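Of the protein chains in this complex, one is absent; all others appear in place.
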Amino acid sequence: MNRTGLASPSSSARSTRRSDQTARVALLVTLGSETFFFGTLLAAYLYMRAGQPDWPLTHAPLARLAIPGANTLVLLASALTAYFALRSVRKGRISNLVRWLSVTLVLGLVFIGGQVFEYTSNGMQPADQAFGGVFFTLMGFHALHMVAGILVMVLALLRARLGDFTSRRHVAVQIGTWFWFYVVGVWVVLFTALYLV
Amino acid sequence: MATQVETMPRVRTPLKEQFLDWVLTTDHKKIGILYLVTAFVFFLVGGIEAMLIRVQLAGPNGKILGPDLYNQMFTMHGTTMVFLAAMPLAVGFGNYFVPLLIGARDVAFPKLNALSYWLFLSGGLFMNSSFLFGGAPDAGWFAYAPLTERAFSVGSRMDFWVLGVMLLGIATTIGSINFIVTDLQLRAPGMTISRTPIFVWANFTTSFIAVFALPALVTAIVLLLLDRQLGTHFYNVQEGGNAVLWQHLFWFFGHPEVYILILPAFGIVSEVIPVFSRKPLFGFMTVAFSSIAIGVISFTVWAHHMFSTGMSTASLYFFSADSFLIGVPTGVKVFAWLGTMWGGKLRFKTPMLFSIGFVSMFLIGGISGIHVAVVPVDWQVTDTYYVVSHLHYVLFGGMMFALFAGAYYWFPKMTGRLMDESLGKVHFWLMFIGMNLLFLPQAILGLEGMPRRVYTYPAGVGWELENLISTVGAFIVGVSILIYAVNLVQSLRKPPTAGPDPWDAFTLEWTVSSPPPDHNFAEIPTVRSRRPLWDQKYPELADWKAHR
Partner (left out) sequence: MSFLKKVLFVIMGLSLSGCLAPVNIFNTASPIAAAESRLFQIILVMSLVVFLIVDGGLVFILIRNRSRGDDQTPPRQVYENRLLEAIWTGIPILIVVVLFILTVATMRAVAAPVRSANDVVVNVVGHRWWWEFDYPGLGIKTANELHMPVGTNVHLDLTSVDVIHSFWPPQLSGKFDAIPGQTNTMWLTSDVVGEYPGQCAEFCGLQHAHMGFTVVVESKEDFLAWASAQQQAAAQPEEALAQQGQKLVTEGICAGCHAIEGTNAKGMNGPNLTHLYSRKIIAGGAAPLTEENLAAWLRDSEAMKPGNLMANVRVQEQHLPAILAYLRTLK
């Protein structure tokens, strides 16, 4: 129906809005659940850290923060490009949508590459006392969510190129970008809690 | 309200097609039945585990089960009853009846719904397969660290537990998201929030609690799995981990979990009592909001399971006060049920008997719950049989009684047949008497110093009589469940003469045939009040006339 676009406007528009809203509600509830997941992981980290004055990354030298810091900027940029992608599809500019989604994807992949480099070069192991476990668990789950976000973006990109989206029907892009914002937001919190504090 | 039964020629579909129909179904009614049947089987499994425990404890120095097997029994009994029986039974009823109650054709995401069921079944089978692969989990359903670390729990038993619970946690989370979206998005025209049936309110609140509480459990068990398999040190004290961290994470899930268990029970009873009193639920919005209050407060009381772990005095004060607080909305419901029955014309059919039994048993359980919120009292009775008594009064006398009420209430709708009333009454009375014989002496045992989770006890300390009575009670309960099973099977063989509305009920599920047609409603109804069917049948007394 999307491709021919010849259904009767009123009832299909209503049912589209209905099913769009359902998708958005489902995403919001899921993100709520995820927040409690990351929240309890963070709480576990803080609880363990409270019992240990000598936490490895306290007072880390600035050079230590170079790579993860740069990656943070990359990720923040990708949030901006994701927002531009959403704006483009709202205005019906599909070629812009494709462009911005691609940039976002590339930035996401750069981030992942950068983090992999960071993990393999900083010498920490998961079994390194308490800190190693916490660090890699938090980072690991974030990475999993990044991968999920990337997959969702890839899907959105493919569908965009196939012409599935219009200025009115693009809930998949909305879901994808909202999820992307969420994953970026989680990163900011984790980066602060693990590297900066 | 009897309708003409049209006799259609019985077409025998080949077995293979029937089987595939059930395996591939995404219809909420079939999925509901899958949940109910599977959960009931697990309930029987958990019940057998309980019987073995009671037989071992019937006398001092029991030799029926050695400590290893005993620890597996009580661990699996708890895990099975909580995760594989109680929760899925509630989800089964929710699955079948929420769409009907809100006038929808199915849930929001039918395929995800099916996935939830199969994840549940896989988790249950996986966890129970451990019996064949080196033994079942044996560190308690609550699996406290560091007992569950590799050093103290050798072999893969606890890994079975972790992975099984993970599957179940994912199943429940997906199912809960599905319910929330369904409850919000798929209500029939005219069904505002305040006209939504109370069972749906309960289902909605329960699902919200689940969506926020289960992640904490996932965190707890992921960290345990990492400790056991990757050598991290979250709970490993020697290397900077923390033994109490597990308890905080687990109970942050664990306390809301008990409300996940009891709220659907409240919902069922809140549907049944009005029908069999022939009056509306007294103080509907108060009852509805009390569920929300319970849901919210339930996240702030978790450490009342940890009063003996050496918490600060300020924490003790806070969690004690908060735990008292959560008793208030619960008490409000009890009064609402009494208020509903007052002035009504009470019909003592089996669903109503179980609901009344629920009210009195839950009252006892709730009162003993208040007792353990009193910190100095808890210091004496926590981790003793007093708590075992408390938890079984609320979960068995409470939740199971309500689930049986729901089973008898909704059986005619699901199958088109009525269950036998006399057998139902025998089931009720035996279960009621048996349950009290089983759990009341346990409260006394706790006061006499008997700790929990002990595989035997010495002679001569005075625990023999109470334990023996408790075991006798267990057998009586067991017999009552057999009677139920017989009733179930026999009733399924009867001709389908129940009709759409055998109880003279109020809500939308009773407006369609028994069992309902494939897509529930020929036409989605528009509702004007909380009790659309009541309005139809008694137009002079219609709710919408009283602006409800």
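Before moving on, here are some points about what is shown:
For clarity, chains are labelled A and B in written order, and residue numbers in each chain start from 1.
To be clear about the criterion, contacts are C-beta pairs under 8 Å (C-beta built on N, C-alpha and C of every residue); 3 or more make two chains touch, one makes a residue touch a chain.
Predicted model only: the values in this text are computed from it and were never measured.
In the whole complex the chain that is left out makes contact with B. Checked against the full complex, the candidates B:V374, B:L423, B:L440 or B:V479 give a single residue touching the omitted chain, namely B:V374. Interface note for the absent chain: among B:W118, B:F131, B:F324 or B:F475, the touching residue is B:F324.
Within the set B:V23, B:V41, B:I193 or B:V461, the residue that contacts the chain not displayed is B:V461. For chain B, the residues in touch with the chain missing from this view are 66-68, 71, 139-140, 144, 146-147, 151-152, 237-238, 241-244, 277-280, 282-286, 308-310, 313, 316-317, 320-321, 324-325, 327-328, 331-332, 334-336, 338-339, 341-348, 356, 359-360, 363-364, 367, 370-371, 373-384, 444, 447-449, 451-457, 461-463, 538, 541, 543, 546, 548.
We take it that only the chains that are shown with their structure count from here on.
In this assembly, the C-alpha centroid of chain A lies 36 Å from the C-alpha centroid of chain B.
Across the interface of their complex, chain A is touched by residues 108-109, 173, 177, 180-181, 184-185, 211-216, 218-220, 222-223, 226-227, 230-234, 239-242, 245, 248-249, 252 of chain B. Chain A meets chain B in the complex at residues 18, 21-22, 25-26, 29-30, 32-34, 36-37, 39-41, 43-44, 47-48, 51-52, 126-127, 129-134, 136-137.
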